[in-house]
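Missing here: one protein chain of the complex. Every other protein chain is in place.
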Amino acid sequence: MKIYNEIIIAGLGGQGVLLAGTILAQSALEQNLKTTWFPSYGAEMRGGTANSTVIISDEEIGSPIAFSPSGLIALNTLSLNKFLPRMIEDSSIIANSSMINSDEFKSDKRIKFIPISEIADKEIGNIKAANMVAVGALIKLMQVPDLENVKKAIQTAFSKKPALVEINIKAVNAGYNYK
Amino acid sequence: MKIYNEIIIAGLGGQGVLLAGTILAQSALEQNLKTTWFPSYGAEMRGGTANSTVIISDEEIGSPIAFSPSGLIALNTLSLNKFLPRMIEDSSIIANSSMINSDEFKSDKRIKFIPISEIADKEIGNIKAANMVAVGALIKLMQVPDLENVKKAIQTAFSKKPALVEINIKAVNAGYNYK
Amino acid sequence: MNKILSKPEALKDNPLSYCPGCGHGIIHRLIAEAIDELGIRERTIAVAPVGCAVFAYDYFNFDTTEAPHGRPPAVATGIKRTNPDKIVFTYQGDGDLAAIGTAETIHCANRGENITVIFVNNANYGMTGGQMAPTTLIGQVTETTPFGRDPLREGYPVKVSELLANLDGTKYIERVTVFDAPHVIQAKKAIKKAFQNQVEGKGYSFIEVISHCPVDWGKTPLESVKWVEEVFLKTFPLGVIKDTTK
Amino acid sequence: MNKILSKPEALKDNPLSYCPGCGHGIIHRLIAEAIDELGIRERTIAVAPVGCAVFAYDYFNFDTTEAPHGRPPAVATGIKRTNPDKIVFTYQGDGDLAAIGTAETIHCANRGENITVIFVNNANYGMTGGQMAPTTLIGQVTETTPFGRDPLREGYPVKVSELLANLDGTKYIERVTVFDAPHVIQAKKAIKKAFQNQVEGKGYSFIEVISHCPVDWGKTPLESVKWVEEVFLKTFPLGVIKDTTK
Amino acid sequence: MAKIIVNNNRCKGCGLCINACPKKCISFSDELNKIGYHYAVLKNENDCIGCGFCYQMCPDVCIEVFR
Amino acid sequence: MAKIIVNNNRCKGCGLCINACPKKCISFSDELNKIGYHYAVLKNENDCIGCGFCYQMCPDVCIEVFR
Amino acid sequence: MVKKLIKGNIALCEGALAAGLDAYFGYPITPQNEVPAYMSNKMVSLGKVFVQAESELAAANMVLGACATGKRSMTSSSSPGISLKQEAISYMAGMEIPGVIVNVQRGGPGLGNIAGSQADYFQAVKGGGHGDYRLIVFAPNCAQEMYEITYEAFDIAEKYRNPVMILCDGIIGQMMEPVEFNKEQKSSFSKKDWCLDGCKGREPRSVKSLLMKDGALEQHNLDLQKKYETIKNNEAKAELYHIEDAEIIIVSFGISSRISKNAIKQAREKGIKAGLIRPITLWPFPSEIIKKYAKPGIKFLSVELSLGQMIEDVKLAVNGVSSVDFLGRAGGGIVSDKEVLNKITELKK
Partner (left out) sequence: MVKKLIKGNIALCEGALAAGLDAYFGYPITPQNEVPAYMSNKMVSLGKVFVQAESELAAANMVLGACATGKRSMTSSSSPGISLKQEAISYMAGMEIPGVIVNVQRGGPGLGNIAGSQADYFQAVKGGGHGDYRLIVFAPNCAQEMYEITYEAFDIAEKYRNPVMILCDGIIGQMMEPVEFNKEQKSSFSKKDWCLDGCKGREPRSVKSLLMKDGALEQHNLDLQKKYETIKNNEAKAELYHIEDAEIIIVSFGISSRISKNAIKQAREKGIKAGLIRPITLWPFPSEIIKKYAKPGIKFLSVELSLGQMIEDVKLAVNGVSSVDFLGRAGGGIVSDKEVLNKITELKK
């Protein structure tokens, strides 16, 4: 089967959406897939929202910018509003019900609501791990990259801060295993 | 007869070679001929020599720079050395014997030696009029522009300093009438 | 109860897009108030810089233009010389005014153009993400001074107000700050005077506003204003640096 | 009899192409003497300006390069930072250094680059035929101030040495002149010290030389040196303006 | 008698007004506003003296002061 | 005993050496040199004290001083 | 009307003055020093604005400021100085500011020399600054045109709200020719509906090039592009000389077009059917005119004082239908009528 996914991770500045993207891209790399990562940057971010785009494919990748996104993590309402209309039909969408009123979006059956911030805050003990909870949830839905490679990616990414490896893996697991 | 003359007036900075050129060009204009004037300019002149090129023609003029000069006023040795080799065969050449050793050039029969500076200094009473003495001599040789138009040109050029009109006309006459 | 303080007319309704707590918003308001109080809104032309305040033209409720990075003094000269009846001011950051625009700043001041310059010194390049500015303090860590500004490598904080005071063309120079309300009120006075001078044809007035940039400083807004008071002002003391208008 | 004074080794044999009586030639010779005396000719790299002295590279008997108009301080920074063992100096006119090159001059000085700057102030743009320079005196008639420099229109003569003295990066600044022999000898001392400082790693040294430009001033050489003494120096007083090297 | 009105949806929750108020009568809202911030609210209405310090410090010009 | 030697063909006749000489022992040549100037010549050889003032002032570096 | 013998640079000044110039901003550089020198006298005498800026950069931005208020303003320089104006030029194009910029070209690259040259063609015509923009570029070839074209330049700049460049060279600038001052004096200020003159009785205006909102900059570029198309359709201008029966067609502008014309005369005397297309506007380039004459067997020859720049636009216009040869001189060298004639003769074979 051909692998090709355009994933957008969006939220407030400070919610770690850029980092989450690089972890996804790094996971793809660990899995020997092609990948690109592209951030929002510069004064664009002054508004307070940020996003990053990850493309994962088994073939060479053209644009690192998503024209037909099939994966979305939306950590706040603004982000979901902004990107939902762009998603292709067959999309995997994770939304943070801790910050988004799921009622407003219930007509869209693709969206999986997860109380991401809550899980991070209560289960993991660090609200900053919300991004990784979301990553765990998304790869569960998308089935790519593999959980193992996400863990490897976290190890690579935090190789200089080993203390953070465990908590992030825990967060990914929490998202992955959320029912 | 077709009129086409490329004239170079060359000398030391301060000898009025630029002004002499403009007078020639203005004379041509008074005579309803086409004309262009082109100076040496900028740091070129730092060396102490200056020149200007006047083209006089009864047809539209192409380049204001002389490719085939047929008229030359050389007020000092350097200038004569520099421009003599560029002159076409049938040229009118006035050289300032007050500053140039005519013996060195006597093989060239085209050159008419005139003690220009001396004439200006003694006859006209102003060494600065040397340029006009030379102009007078040159138009005599070249037969264009007419003496009358040179005089008109001087009147135009010095319209704001009428005191200078007379002395310059006197100088032109002196050059024109020099035997 | 009467409304005694509210958004001045010289500011548009648009919400400001600066980061939370950013000093630019305060300074914008002070300018707008001064312009309203002097009744010059309808003949004011502002020159926005390239810097966070490039968006100033979305907020000021009068004619505005932009200038290439560092060139507001030249643009303002072009405007004021051809329109001496207009009130012309530049609004510039420390990168814009004191780095790339040094030549334009100095010569505009030296010519004594009858304009007003609002100089927002926030010790770094805000818009581009917090690099060293000429005004960055010694030891200050920025995006491009990861080891802290070392004067032997990166030179010293440039005191623009003091530098310009040497030029005979400058008439009024004051350094103010906006880290707390009393200082904001003082800053307002200085800004108003700088416009008043122009109205009266007194010549070049320059107000340096020590401002805060929480986001690029990596500080909360409260930490930022505290840092201004406790650290920043040590290198850039407040006060009137020159006044020959009296 | 012994030959006690003659062309220094650090000058080539080429005749100088400056106008008769021009101050540049004297200043070239002083630099060459200083370099010879310090024994640094073989490790010196000069940066020529755009100005009459652009031809300096035809005369100096050591490695030379050019810089776009006003950019010698940047070029010198590039050279010195990558070659700290070399002796690097810029030679710049007042148009080059104080007009178009203002930003480069100020920031090079502020960074305290360990270089030597020879600043030739002749109160006009020599090479281009005598236009107003930042240093042109009030009332002075030039090609572009046909009515005399009017400070209200064209601003005031810029005193670069005094301006740079405000920057912590500058170590030694002196203003000298070459209008007569005793002052030439003093100028030589200052120039030599400015190079000596660099050899010793003491940092940025700046020598402003008040020079004469007979041709563009429309004066004879003798009138020119007299004008320097009687008029020019009134606006630009001589002396050590800053010295923190002691 | 004095009071302030905060334009909730303009407020970015920077807290500079809270910090500046000599009477400590402003605090943050519990809920987020439309642009995602806990905005400033006048909690102790009776303490407000209408000094305007909050207004002076607000970078987003969202405070009106009444007296 | 002292003297100077002027490089005739380098001299541009600016006269700064003449002006500078405390002993007034330099003057202009009557003839022009190759580049068209009346050059400087040491006229009063005996008066020269080798002070070097002429050398210091010469913009064209055409003077050598002997002592 | 009497003709006055003046330099091209002065004719340019007179054209600008007649057009009602409000402000001149410049910086000295050879071979255009006559312009600031003349303007420093004239503008001040007329009570208008002259500023010798601290640099070419500053001068260009002063023009930007003055023109943003609807005033007529101009700056002039020569090649290195024009390179320094590129950022401001790109801004003016983006902000749609009708400034007039004069380049009296000299020999490059770098400091080069001060002789005349045409080697800044690419810079002027393709955009020396950043982004998709166009200047309207005029190439006068005599003092009379220096006067007339400069006079028109301001109107055209304002008509399209677009910066205009006058691309001449050291020869045209320095030479004197008789000029007839045949234009009426214009008054300077005409109210424009976009400029900054104080918001009394209207909404505030902003003149700017920053467009950060999604798609805004692209839309602006498309609008500019539309404007450029209109300009292309309306303003391309060329002089044709002996063109109808020509078998060898020289394309040449500015000073080299005059030399080429002389060579063509001489060629015709020899019985060679040569002709000239002289672009008067370099952008828009008179491609349609050239295309019209491009036929198999016809030989084109681009004559330039450069190592071959305009030739690309000639080739693009000809599109392979005719051959296109080149004759040029570099670094301030000037082509002679003999060289051109020789080349024509060679092509004839």
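Order as written gives the chain letters A, B, C, D, E, F and G; numbering starts at 1 within each chain.
Please note the rule applied: a residue touches a chain if its C-beta (ideal position, glycine included) is under 8 Å from a C-beta of that chain, and two chains touch if they have at least 3 such contacts.
Quick caveat, the model's predicted, so the values are computed rather than measured.
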Out of C:Pro134, C:Pro157 or C:Pro214, the sole contact with the unshown chain comes from C:Pro134
Looking beyond the chains shown, say which of G:Leu210, G:Val251 or G:Ile272 touches the absent one.
G:Leu210
With respect to the chain omitted from the figure, which of D:Cys19, D:Ala76 or D:Met132 is a touching residue?
D:Ala76
Sole contact to the chain not displayed, among C:Ala99, C:Ile118 or C:Ala194:
C:Ala99
Listed residues C:Phe62, C:Tyr91, C:Tyr125 or C:Phe236, member touching the removed chain
C:Tyr125
For chain D, enumerate the residues touching the unshown chain of the complex.
12, 41-45, 47-48, 54, 57, 60-68, 71, 73-79, 81-83, 86, 103-104, 106-107, 111
Residues of chain C touching the missing chain are 50, 54, 66, 68-70, 95, 99-100, 102, 125, 127-129, 131-132, 134, 143-147, 153-154
Touch list for chain G against the chain that is not drawn
57, 79-80, 82-84, 86-87, 90-95, 105, 107-115, 117, 119-120, 122-123, 126-133, 208-212, 215-222, 225, 306-307, 309, 312, 315-316, 318-321, 329-333
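Note that only the chains that are shown with their structure count from here on.
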For which pair of chains is the number of C-beta contacts greatest?
C-G
Which chain's mean C-alpha position is the greatest distance from chain G's?
E
Determine the centre-to-centre distance between chain A and chain C, using the mean Cα coordinates as centres, and give it in whole Å.
41
In whole angstrom, how far does the Cα centroid of chain A sit from the Cα centroid of chain B?
85
When the centre of a chain is set as the mean of its C-alpha atoms, what distance in Å lies between chain B and chain E?
86
Would you give the residues of chain A that are in contact with at least 2 other chains, written as numbers and ranges?
43
By the touch definition above, chain G meets two or more other chains at residues 30, 33, 54-55, 57
